[in-house]
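Missing here is one protein chain; the remaining ones are kept as they sit in the complex.
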Amino acid sequence: MTEYLILQALNGLIIGLIYALMALGLTLIFSVLKIVNFAHGELYMLGAYFSYYLAKMFGFPPVLAVLSSIIIVFFLGVVIEVLFLRPVYTGAVERKDEYAILITFGLSIFLQNLALFVFGPWTRRSPSFVSGTTSFCSLSISNDRLVVSALAIVFMVATLIIIGRTFIGKGLRAVSQDREAAAIAGINPFKMNLLAFGAGSALAAAGGALIGPIFLIFPTMGAMPVIKSFVIIVLGGMGSIKGCIIASLILGEAESLGSVLFPDLTRGLAYKNAIGLLFLVVVLLLKPTGLFGEKHVRMK
Amino acid sequence: MSLEVNDLFAGYYEDINILQGVCVCAEKGRITIVIGANGVGKSTLFKAVYGFLKPRSGSVIYKDEDITGTNPYTIAKKGISYIPQRRNIFPYLTVEENWEMGAWIFRNDKNRIKGRIKANYERFPNLFSKRKTHAGSLSGGEQRMVEIGRALMVDPDLLLVDEPTAGLAPVVAKEIYSKLKQLNMAEQKTILLVDQNIRQAMEIADYIYILELGKNKTQGSRKDFETDLKAMIRDWLF
Partner (left out) sequence: MKKCFSLLVCCLMALGLTLPVNAKGIIKIGGVGPLSAPGSFESGKEMKMAMEQAIDEINGAGGVLGKKVALVFEDTQGLPEKGTAAMERLVEKHKAVAVVGEFHSSVAKAEIEVANRLKVPLIIAEAWADVITAKQYKYVFRIAPANSLFYSKIADWIKAAGFKTVVMITENSDYGIGVERVIREQLKTAGIKITSITAERTIQDFTPQLLRFKMSKPRPDLLFGIFTGAGELLMVKQAHEIGLAPTKETAMFAVGTDALHKEFWEITGQSGKYILTKTGYYPGIKFTEKTEPFIKRFKKKFNREPTFAAMEAYEAVCLVADAIKRAGSTDPDAMVTALEKTRFTGLRGVIRFSLDREPKYMYHQWPGTPSFVIQYTQVDQPYTDALLLWPKEYSHGSLIKP
């Protein structure tokens, strides 16, 4: 039983890391652009498809396919920002919050159906990073899951270093904390919007491309993870990067362990999503700003 | 002449001009102050100069260049720094990171940044021990110092300062005015200051403009005003 719980905790950690990548992207976009990107799940889906096709049709090695896909989606995010989200900041639309919700929501539906049309309805799977399984005592875990968690950690640490230590990253944080002050300091907020949306999209794509060999690729694959990401950023405190990562890991573990420790064993899986949401409700009751909520980014 | 604002009209809503033909000049190496009652458009003047508000007509000339309606992040490169009235530090960046952000326009020149930060510690020695602290957790006066320090990172020729002591204790306010005077005397910064704290601001001013309802009311050197200052204040208060 102990072995089982350990392995289960490990599984929860892996899921949590993937959640974290995606939620980190959502947080980045939210803190800099102050909009909630409802099309985030579709960027995740596109990341997975691009990586799949690069590997299958052009014979890219899996890791290279993932990296290329991330770069492609970065630029896709930049294009989306310029075409659809610019009006929010140039004052071209009057009710910018409503506009942002509608435009990203519409984009989500459009991209989902475009994928259904272009890629077809059949479920796909990216080639394995490393095939086979690794055994621990009597239990085994697939190599793909190990590689994916390692890569997820690499991407996450890279993101944290960029945001925390580099000048560009500090600039992003500065814009997120005070747009006007950043402009006074000479930071062009439009460029930062571009960068944040591109990077946020790239993080979603990283999650999708990594999950490809484990959880399969289909046009609606982003629907569940994006809801999880919303839960995570609220749980962690809107806009908090630390909160976002910690909340991801907590959610991954809560779902993973919750569903096996659930009193009625036969219902454990059925209540998996509910466990995470229950956790969210409890946290919000005790701390309405989330675990690490920062006041300045709270939604009005 | 450092900055010239000519006949400026600007406002937030259609058909309502807060500024109705304001003319202000900031002479090089001097402290010029703009005073007036609440709501005459002092802060609006700075917003229009610094590109946050597009002027409807009139012009802003800086060192013989027309910068009317230029974006804030472009103006920052021209050697003008702006310290708005409301708190505008980055609360979750450290003091030093705040200053680094002030150096955004030459962010690849690490040595220059280091030098500017060092100069700031010389100006504000008591911030050195707090350099790794989040700026948001400093006291109000210290936050102002951080802001002034950030504005000085680009080594500007002209500082636009908007009510620097609003909401601060009188002792702290005094310190800030003396810092501004020091910047003017020791570093030859041109300063354009708008303020409500008339008595203290007057003490450091070289030239004074008085606005009323979006228009120039009167102007002159400090000496011209010294005699009827008391009468003026009484006028506004009652």
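Chains here go by letter, A and B, matching the order in which they are written, and residues are numbered from 1 within each.
FYI, contacts are C-beta pairs under 8 Å (C-beta built on N, C-alpha and C of every residue); 3 or more make two chains touch, one makes a residue touch a chain.
Remember, predicted model here, so these are calculated numbers, not experimental data.
Shown chains touched by the hidden one, complex as a whole: A. Here one chain is not drawn; of A:V130, A:A223 or A:L249, the residue touching it is A:A223.
Seen across the whole complex, the unshown chain contacts chain A at 1, 4, 7-8, 11, 15, 112-113, 116, 120-125, 131, 133, 138-142, 215-216, 218-221, 223-224, 256, 259-260, 265-270, 272-273.
One rule holds in what follows: only the chains that are shown with their structure count from here on.
One inter-chain figure worth recording: chain A and chain B are separated by 42 Å, centre to centre, where each centre is the mean of the chain's CA atoms. Looking at the complex, you find that chain B touches chain A at residues 50, 52, 71-73, 76-77, 81-82, 84, 88-93, 97, 100-102, 104-105, 107, 150-151, 154.
Note for the complex: chain A touches chain B at residues 167, 170-171, 173-174, 177-178, 180-189, 294, 296.
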